[in-house]
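Heads up, one of the protein chains got dropped from this complex, but the rest are sitting where they should.
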Amino acid sequence: MTQIAKTNILNLTEEEFVHPGNRACSGCTLSILYRIGLKALGRDCIFVVPPSCLTVMQGLYPISATQMPVLNGTFASTAAIATGVRAAMKRRGKKTQVVAWAGDGGTADIGIQALSGALERNEDIIYICYDNEAYMNTGVQRSGTTPQGGLTTTTPYDGKKENSKNVPDIVAAHNPAYVATCSASYPLDFHDKLLKAKEIRGLKYIHIQTPCPPGWGCEERMTVKIGKMAIECGLFDLYEIEGDQKKLSEPTAKLLKKDKLRPVEDYLKMQTRFKALSDEQIVNMQQKIDRKWETYRQEFAEE
Amino acid sequence: MSEKLIESGNSAAALAVQLAAAEVIAAYPITPQTPLTEKLSELIAAGEMDAEYVAVESEHSALAVCIGAASAGVRPFTATSSNGLLYMSEQLHWAAGGRLPLVMCVVNRAVGAPWSVWNDHQDAISQRDTGWIQIFAKDHQEIVDMTLKAFRLAELVHIPVMVNYDGYYLSHTYMPFELPDAEAVRAFLPEYDYKHTLSPEHPESLNTVTLPDARNDINGVKQGGYMEIRQNLHLEMRQAMDVWEEIDDDFQQRFGRGGTPILDPYRCEDAEFIIVAMGSMANQFQDVVDRLRESDGLKAGVLALQMYRPFPTARIAEALQAAKVIMVCEKGLSYGNQGALFADLKSALYPYPARPRLHNYIVGLGGREIRTDDLYLEMKQACRQDDQATPEQNDTPQWIGMQL
Partner (left out) sequence: MTDSRFKILTSASTSGPGDAGRTGSWRVERPVIDYSRCTPAKTGKPSCHLCWMYCPDNVVSKSLEPTIDLEYCKGCGICAEECPVKAIEMVSEEEFIEGGNDE
């Protein structure tokens, strides 16, 4: 597997691509992702965006908060529109990166058909899913990636009953060129995975856990810490998949050395959206994480 | 060199698209459009057409791919029928509101439920309010010529164009037609150029949330809100009728065919009784008109409507001023009201001094056979009908060819 770059804060470019004074919520981690991600992608890109938080953040006509060419489109068709842009770039002999930025709804629920089609065709695009684990743009309704127990406006008292969809797994089952998971709390990791993705041909899918203060029920200033906690508890893992090789990224890989990770409760209690979880549900959650890490310790023993 | 061929309607459409040098083809197979898609796929795979064929996974995605490609600077094409058109309905609105120069062929077919694979016009009719220009071909030559002219119209006025032709009656039957010379078509069709081509050099954000009110841009200049943009689409759609006539004129000079871009009359010069219809049925009515004249001495004519949207209000009202009775025959309707074409035509006549008596006939739904004998009898009846019928009775659609 090709190594990713090792950008640090000092050599991270100062060039900015997103204007301040935009409509993203205060403390929105998508803002962090978008800002740092664009530093990796550069200007030679065309973005495709479905209705989502990013649509609003990007600005209302006639002002755009981004200095990038963006094509907005209908909710279910992000990956298909990106396919069309990609086809045009190919016909025109241009190397412009085509990058789709969609939320969890536009990727895993209403958008999944188009994504599956694009995956099957291995379209040469970068598909970024910023997963804030509910339909945040329309006011926090449950989505396919809302975790079990998550309180949302459509799962208001007992929280979501079902488990969340494992979208990176679904995507990986299509055997695209590259699958990676990222976190808004580790923007440099995201930055470097984008640099790598730019060099790969075929469909590159990046799934990013994106904490959301109003949706998750936490103070705005805590959002980066919450994202880090999700990783330290072993709940959300950073990795890359290329071909049949899976590689854990540093913030997750370093946890292999530990016998015991932080209890998932440390993560859950930081957010009011989990206050309806029963003790039994939390125990089940912990057991699932423990089992997963057992397999990780065996699978990645040599690393 | 132009070529004379005997081929199916679907092949005619595919060959026209090949001549138009569309570069991205994204179509999902659906009866009776399928052979059109297959033909394009074949031409590309055989290296006879320099384009990319994208095997999309649905019609909604097919038009999405075209929207993406058109916005990024390349001429796309798609085709569909029936439920496929309905599935991409939100994209139709998107393409029109986004002022994208797109061309799509719709091989007209009845819509479900219940399932029907056979011809009628409900698919196109149900999308008449989307902001797409809608034209109807009557035969294979028109399929070719209209498709070529459609590309030019769409790209000049930046409004998407839907070229309709009847499923099975045209798509699957074989007729002789002439395919123009490729060089001549290249001279007729300028290079594709979308006004807001996505480009890192001149970045713009297209079709984002647009407020109800007008708002200043970054230079402090007031820009229209949603309503201005939509009004502009409507007004320029109306204006597009003139451009269509200009294109047809130019086409006629280059290729020797045309002259009836919006209304195509047959024996209407002295007609007292005029049948109005769209698509291949209009050609069938020529036999009916001949019979009414020869056997019954009735001065009948048929006016084929080639462009349905924008609706040629003034042109059609004026063309019908001298007639006594109009029989509007259509293969679809606005459920709960009456025939869509009938309602549009009646509304067009309203401001005019002469208001001929109007009749509405619904025929051929779900591919029900439209027998010339049945048409002849009904039309003769309409011509002869005394004025005993109430206005409501005249205004209520009659259905030809029912079997129960």
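Every chain is named by a letter (A and B) in the order it is written, and numbering of its residues begins at 1.
The definition used in the following text is that contacts are C-beta pairs under 8 Å (C-beta built on N, C-alpha and C of every residue); 3 or more make two chains touch, one makes a residue touch a chain.
Since we're looking at a predicted model, the values are computed, not measured.
Checked against the full complex, the candidates B:3, B:193 or B:369 give a single residue touching the omitted chain, namely B:193. Shown as candidates are A:14, A:199 or A:244; the residue that touches the absent chain is A:14.
Touch with the chain that is not drawn comes from one residue among B:217, B:249 or B:373, which is B:217. Within the full complex, the residue among A:169, A:219 or A:250 touching the omitted chain is A:219.
On the side of chain B, the interface with the absent chain consists of residues 97-99, 155-158, 190-191, 193, 195-196, 203-208, 210, 217-218, 224, 226, 228-229, 232-233, 236, 239, 243, using the contact rule stated above. Although one chain is hidden here, its contacts on chain A can still be listed: residues 9-10, 12, 14, 16, 18-24, 26-29, 31-32, 35-36, 59-67, 187-188, 213, 219-225.
Note that in this section only the chains that are shown with their structure count from here on.
Rounded to a whole number, the gap between the C-alpha centres of chain A and chain B is 44 angstrom. The part of chain B that touches chain A in the complex is made up of residues 23-24, 26, 51-52, 54-58, 60-62, 64-74, 76, 90-91, 94, 198-200, 202-211, 215-218, 223, 225. Against chain B, in their complex, chain A makes its touches with residues 43-46, 48, 55-56, 58-64, 66-74, 76-77, 79-92, 96, 113-114, 116-117, 120-121.
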